[in-house]
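All protein chains but one are shown at their positions in the complex.
Our next item is chain A:
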Amino acid sequence: MQEALRFQPVDAEPVDHADIVVKARHLRRVAEGAARGLSLTIRGLRKAFGDNEVLRGIDLHIPAGQFVAIVGRSGCGKSTLLRLVAGLDAPTAGSIAFGEQPRAQDVRVMFQEPRLLPWARVLSNVEVGLGRERSSADAQARAERALVEVGLGDKRDQWPAVLSGGQKQRVALARALVSQPRVLAFDEPLGALDALTRISMQQLLERVWRDQGFTAILVTHDVAEAVALADRVLVIEDGRIAEDVTIDLPRPRRRGSAELAALEGAILKHLLEGSEDTSGL
């Protein structure tokens, strides 16, 4: 079982099988002229809040264009890691380096809450995502394209208050996409949605990722979501990477297939075994 999952030791060299698969895909994108993702190297990353050390030394290399999911129990530090990558917080020690120096609009975050401005129409909310390019002549056209991409072209003049939860999250996605980011960090963006909306949002995320080729980092507590979407799943435990699992299944992946279920089961088993407080249950 373990072998089938290709669990890797934590301190493995960045160049490994997963890397080769992603590189091949990356080369294909380069050939298609759509290569956009940035690679990411994290070394000795630590983050403490007072005496509470949340991240205790993370070493990680994410090749350009890879879809990485980060799973773990609540409080394991996965969201903290994401906030450090997105530059929202400063690390206590260690470094995060991108393949090349990113511009501000190259790294975008999508949160669990849509965080739309309630007093701005849907289209203006998407325009916010353009950052400094907001005032450019084609700002509105770009925002409209991003809205169409997430399937909400007809909602451009609505107030956010009249949209459903899934629609609001799609507007937030359009806002994150409109600047054509090269790294997109997702902090449990689908956590508050109902099961069916979740699945269609997952398909949307996968589609835009395949279309645009950004590097995707998805923090989630849903292991099924992680194995369905990601090239690679990182399990974080006590502020360290406990497992690094390559999901080498062809896309589009069929939900509920035996391979996905086996991977999900193995990761879940690891998560449950990893904690001592549930061992007595």
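Note that a contact is a pair of C-beta atoms (placed from the backbone, for glycine too) under 8 Å apart; a residue touches a chain by one contact, two chains touch by 3 or more; residues count from 1.
Following the convention adopted for this analysis, contacts and distances are computed from a predicted model.
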Worksheet, complete the sentence: Per UniProt, and picking from "Succinate dehydrogenase/fumarate reductase iron-sulfur subunit", "ABC transporter ATP-binding protein", "Zinc-finger domain-containing protein" or "Sulfonate transport system permease protein", the hidden chain is "Sulfonate transport system permease protein"
Discussion item. Which candidate, A:132, A:207 or A:255, sits in contact with the chain we can't see?
Written reply: A:132
Worksheet entry | Hidden partner chain, touching residue among A:104, A:141 or A:272 | A:104
Discussion item. For a quick check of understanding: of A:88, A:148 or A:272, which residue touches the chain that isn't displayed?
Written reply: A:88
Worksheet, complete the sentence: Note that chain A touches the chain not displayed via residues 86, 88, 104-105, 108-109, 111, 113, 115, 117-120, 128-129, 131-132, 159-162, 175
